[in-house]
Structure formats: C-alpha cells, structure tokens
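The other protein chains are all here in position, but one chain of the complex has been omitted.
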Amino acid sequence: MSIEAKLEELGIELPPAPPAVAAYEAWIRTGHLVMTSGQLPWKGEQLAYEGKLGADLSEAEGYEAAKLCAINAIAQLKEAVNDLNRIQQIVRLEGNVHAAAGFRGHPQVLNGASDLMRAVFGEKGRHTRTALGINEMPLNAPVQLSVFAAVEDGE
Amino acid sequence: MSIEAKLEELGIELPPAPPAVAAYEAWIRTGHLVMTSGQLPWKGEQLAYEGKLGADLSEAEGYEAAKLCAINAIAQLKEAVNDLNRIQQIVRLEGNVHAAAGFRGHPQVLNGASDLMRAVFGEKGRHTRTALGINEMPLNAPVQLSVFAAVEDGE
Partner (left out) sequence: MSIEAKLEELGIELPPAPPAVAAYEAWIRTGHLVMTSGQLPWKGEQLAYEGKLGADLSEAEGYEAAKLCAINAIAQLKEAVNDLNRIQQIVRLEGNVHAAAGFRGHPQVLNGASDLMRAVFGEKGRHTRTALGINEMPLNAPVQLSVFAAVEDGE
C-alpha cells in the first residue's frame, strides 16, 4: 500500500509543511538523509498545545502533541522528497518534552510520534529515538521533534 | 589488538544490548553510520544509578554512570555490526546530564563515556561531543548518551 493510501486509511490529512519560525529552513537534504528542523505541534498557524507536561498538560495530551509534531514532520518530508514512497527509513526521532519538575513520562508522550511513524511507514518507520526533558521550550510548546529520514535513491 | 581482546584486558564484559524502553529501536544503521537511541546506565534490568548530579549523585558516580551508558552503547554497536573491529570511528557522543540547579560538572561526568571510548577503540575512539544539562530525565536516569559510529565497509 502506498504511503498516501496509508495516510488516508488512518484518516490523516497532511497539512502544508509548517514554515520555519526564524532564520532557518524547515528541512535540508544531504547525501541520502533528509533532516528536519525541530517540529512543533502546529495546527495551521496556532500551536494546538502549549505548556509543560506534568503541570499544564496530561500525558494523553502530550501524546497527541507528539503525534501532531510527527504529522508536521511527515509534511516536511513530503516537501523534501515529493513522493513519500521514496522514504527508505525513518532513521531517528529526537524527542524533546517540555517538562515540569518531577515529570517522568517522556517515553509515553513520545510514543505519540513513534506509534504514528510505525503506523504510516510500517517497517520503514522503525527508528532510533532520544528523549529529553527541556525546562524552557520555544513558544511554550510541549514537544519539539526532529526527524532524520533516509531516502531510497539517495546518492 | 582486537576490540574484543581490548575489552577483556580492560575487564569489561559486554552485557546483552539493552532493549528500547518504548516504541522505537535501540540502533539503526543508515549508510556508513550506526546511530543508537539514548542509552541509560542499565545494569541488567535495573538502572545502576538514578537521580540528579549536583543533588543525588557525586561527580564520581556520574562518571561511572556515563561509563556504563557507553558500555551499553558498545553492546548496541556490537549487535549492529557483529564484529566491533569493523567500527571505523566513534563519530559522536551526545551527552545529556540530569542536572540539579547550579551543576556545572558536565564535562567531568561525560568523560566517563569519552575515556572509555578512547580506552576501547584507541584512535578510532576519537569523537565529537555535546554536553547538555537536562532538568527532567526519563526514568530519573542521571545520564543519557547517544552514539554515532562509522562502519568500515559502509557504502
């Protein structure tokens, strides 16, 4: 099944790739890799979620925020490679969680991104992950997610 | 001297590569690189160290925790490449230290990982490093370490 068909089956409509919020690019391709900048849980021009896990948001909301970051990252990948079927592997998710004192649910939150990548890309969605708790996040976003992906016909 | 012989000389017995704690993979190979997920100071199924540097753990304990993360990372690399002699270079250590307010000993703590990589891999253990202080770490781990390594017969 094509990735586009899979997205449709999952009821996911890719948004336009969110533009960078400052003097940088949303993605770059180098060699066989596409790397995205840090993705936030944008829904159009608004952050769908704001605040810290462990204070302002529940773990379930954090999971949804991480999922939305991943959807935005897929939108960046599509802009980078045009046809998502050319993605060979989602190599790496760098997951950063805006964490209030004592929060420990990073893995559960970031599974929102990991589960989506596996659902959309199947075996090609298998990835490494980092999970850090960040004290102060740009724009008060609850999650920031960077993605490295390998492209099939990469040099 | 082979890497296995060097490990034996150093009295290091590689543990089984720790499994990922959530919906991701412990390592991925892409092109000539192997990247690990964030490694924690597991000793079997327990974290050998927990808490924050500057509050719960001494710098010397942090050094040992970072060393243990590096040993676990080497176990991941072995699983990825089978023969550790195929490692061409330990390219990068991304070091994250669980830090209480005012802690500044990140370099000393992370040397626990760096010194080990140099001891085991010699010149091939030379690496770049990042060193960040994290306010809230998954599972209350004191150190989280990610490794990028180049493989000799990479594409």
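All chains are identified by letter, namely A and B, in their written order; residue positions are counted from 1 within each chain.
Throughout what follows, a contact is a pair of C-beta atoms (placed from the backbone, for glycine too) under 8 Å apart; a residue touches a chain by one contact, two chains touch by 3 or more.
Here the structure is a predicted model, which is why all the values come from computation and not from measurement.
Looking at chain A, the residues touching the absent chain are 20-28, 30-31, 35-38, 94, 96, 132, 134-140, 144, 146. Although one chain is not displayed, chain B still touches it through residues 31-33, 54, 89, 91-93, 99-104, 106-108, 110-111, 114-115, 118, 126-135, 148, 150, 154.
The rule is simple: only the chains that are shown with their structure count from here on.
Annotation, chain A versus chain B: rotation angle of 120 degrees from the Cα superposition, expressed as a multiple of 5. Per-chain Cα centroids separate chain A from chain B by 25 Å.
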